[in-house]
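Here the complex is missing one protein chain, while the rest keep their positions.
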Amino acid sequence: MKMSMKPSLPVGIVGYGAYVPRYRLPATEIARLWRGGQDNAKLPVKQKSLPGPDEDTITMSIEAAHNALKRAEVDPALIRSVWAGSESHPYAVKPSSTIVAQALGIAPHTTAADFEFACKAGTEAMQAALGFAGSGMAQYALAIAMDTAQGRPGDALEYTAAAGGAAFIVGPAKDAVAILEGSFSYTTDTPDFFRRSYQKYPEHGNRFTGEPAYFHHISNSVSILMEDLGLTPKDFASAVFHQPNTKFPKKVASQLGFTSAQIHTGLLAPVIGNTYAGASPLGFTAVLDAAKPGDRLLLASFGSGAGSDAFSFVVTDKIEGIRDRAPSTSDYVERSVEVDYATYARWRKKIRHH
Amino acid sequence: MREVAIVGIGQTPVEEHWDISLRELAAKAVLNAMDDAGAEDVDALYVGNMLSGILTNQENLGALIAECVGLSGIEAVKIEAACGSAAAAFRQAVLGVASGMIDSAVAVGVEKLTEMSGRATTHGLATASDGDYEMAIGLSFVAINALLMRRYMHEYGWEKNDFAPFVINAHRNAAHNPNAMFQNQINQEQYNLAKVVADPINLLDSSPIGDGAAAVLVVPAEDADKYDGQVITVAACEIGTDTIALDNREDPLWLKGVERSTAKAFRTAGVRHQDIDLFEVHDAFSIITALSLEACGFAEKGQALRMANDESIGLKGKLPLTTMGGLKGRGHPVGATGLYQIVEAATQLRGDAPDALQIDAPNCVMAQNIGGSGANVITSILKRRD
Partner (left out) sequence: MDIPRSWRLRNQRYLLEGNACTSCDKKHFPPVLVCSECKSRDLRPFTFSGKGKLYSYSTVYQAPGQFEAFVPYIVALVDLEEGPRITTQLTDISPDEVRIGMPVEKVIRKISEEGERGLILYGYKFRPPVD
């Protein structure tokens, strides 16, 4: 019995866009403040991206989706869903997605909703959009993966909790730059990381977030998908795994049989940190920026709680034509300005102004 | 139309009047003006004020102030044109008397800016700009003027410290005016070191806010001799407007409202530039002094800073500016400022200015009050009675 999922109509990505804010907090700044510089030799990332004081998941989603629209050259009024996956929606009640829909000229003839599943809220939205377009209910659907993640000051997560993400417009395969071959999700009740209502910072299970959570779920989603599609790691030009740090995606790739060359392009965590729901989708945009027609691409997210969504796409020859219509992922990654811990603390409201 | 004359003037010092309410301030100025004229009654009261609603939770100032001065029952309304409110109230008084519909009117400008926090005041002042397209997106009133100053420096190649003489002149004059908020002189170095509010505007480029009230009593010129006060002729009081937001102006560095208002006033008064013996310019910011001098026609476009020296604008200069300290030195109680200017201009014509400030026998003086960044401009020309 086939377990992987594929919609009845052939669909794919017709436009994609990335966004990473301009600012970076070097990991050494955090180590200096909280560890007396002790961790400097084994920091989980070099630096993390940081939103400016006027940015949040909504503004960042608008820019990524705007880039996706520019690449797709689709009339915004034809988009029938705006689905925004994040664990940092600015409102507890009031959808981010309605603001995104209005700001991009997609509203009012659309559905809109916010997705939440820790770090895989974004791939949830992508999967739903692929299904929505693939069922024929919508010609085009917009899925967004974006976060402005927060780690408790001094916590290990503070080194990596970063900001950024991606947006994808899903539509008919004939217009697509990457056609979906199949997707598979693997989900269990595994409380490796959570944040209760009204709490500002999450709790996590330290080493428990590794084996039983990250590695178990991604290994299963990816190996079942590959088996179902009759593929092996060698069939993929590139693979992107959820990247909470530099180590985990490298390790899971190697366990599954992927080479470091296959994951290199999509591994952004070392230079921007963990963008949570944005992480693997953003890595995927970097891969699309570099992909050649015919390339097969793997995308595998991980969300605490826990689950993993895996996707296999095949790149079409349309990719060359649309790539330069919007800034590339590396344009955003490279326009970096370092800030110090005090600026970070002020902007992220870790010190209060009133 | 009847010729109109000022027969009474009154003012309170501009300062932080912690112990005096808005109504008392206004009443003092009105009563001073009426006492000066020896008048016991007037037909109408026009109250110029900008922020009483926002900062003192009090509107309907016409009836309120009339009651406070024992004139309950007369025609009395508030007139609002942002920082130009007081001169707009003066215009109303002049119109009423000139038309023959009333035979005497007091125009009083009053503002109480210290009632609430500085934050509330900054917010209040910003309401002079475009609420939806300037204020709501983070532009303070100072910032709007800073945009003008930056562009002016860029376009004409002036340095920031080229503006200093306007400020130094205003402070030097204020030091001799007992009603002025600032009694201290300043120098170029202090100007250069002043704290930046909205780059390039620093604290010394900006007029200080304060509390105060000033009033005049106007009557038909033919009745003027029935009053005690020395008579001053109102040769013109004219209003010109421009768009409220800077961005909608073809050339933000050309204050069309100033040009229009000045041209009308000169025409009405039958005067030319060389007839003006002193100019109470609306020096809310140094850049506004420069742009006003240009749009008035006293300087070429982009060249007003060539006048920034004693020979041009000092008390013995060709066109003395801000002879009692201006907004910069006397202080800027926004909705009262226009009437301070008129009271000061009248004082100069009467020869009653403090000795150190008295211009030698002026015949014709000009006062210009601006609401917003050049949006609402009221130009008054007063003359010594022949």
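For reference, chains read A and B in written order, and residue numbers begin at 1 within each chain.
Here is the rule we go by: a residue touches a chain if its C-beta (ideal position, glycine included) is under 8 Å from a C-beta of that chain, and two chains touch if they have at least 3 such contacts.
Here the structure is a predicted model, which means the values were calculated and not measured.
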Hidden partner chain, touching residue among B:128, B:231, B:245 or B:349: B:245
Candidates A:140, A:214 or A:332 - the one touching the absent chain: A:332
Touching residue (missing chain; options B:122, B:161, B:192 or B:309): B:122
Contacting the left-out chain in the complete assembly, out of A:11, A:25 or A:58: A:58
Residues from chain B at the interface with the omitted partner, ascending: 119-120, 122-123, 126, 130, 132-140, 142-144, 146-151, 154, 195-201, 245-248, 252
Sites on chain A contacted by the missing partner chain, in the whole complex: 22, 52-56, 58-59, 62-63, 90-91, 99, 102-105, 326-328, 331-332, 335, 337, 353-354
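Following the convention adopted for this analysis, only the chains that are shown with their structure count from here on.
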Inter-centroid spacing, chain B versus chain A (mean Cα positions, whole Å): 59
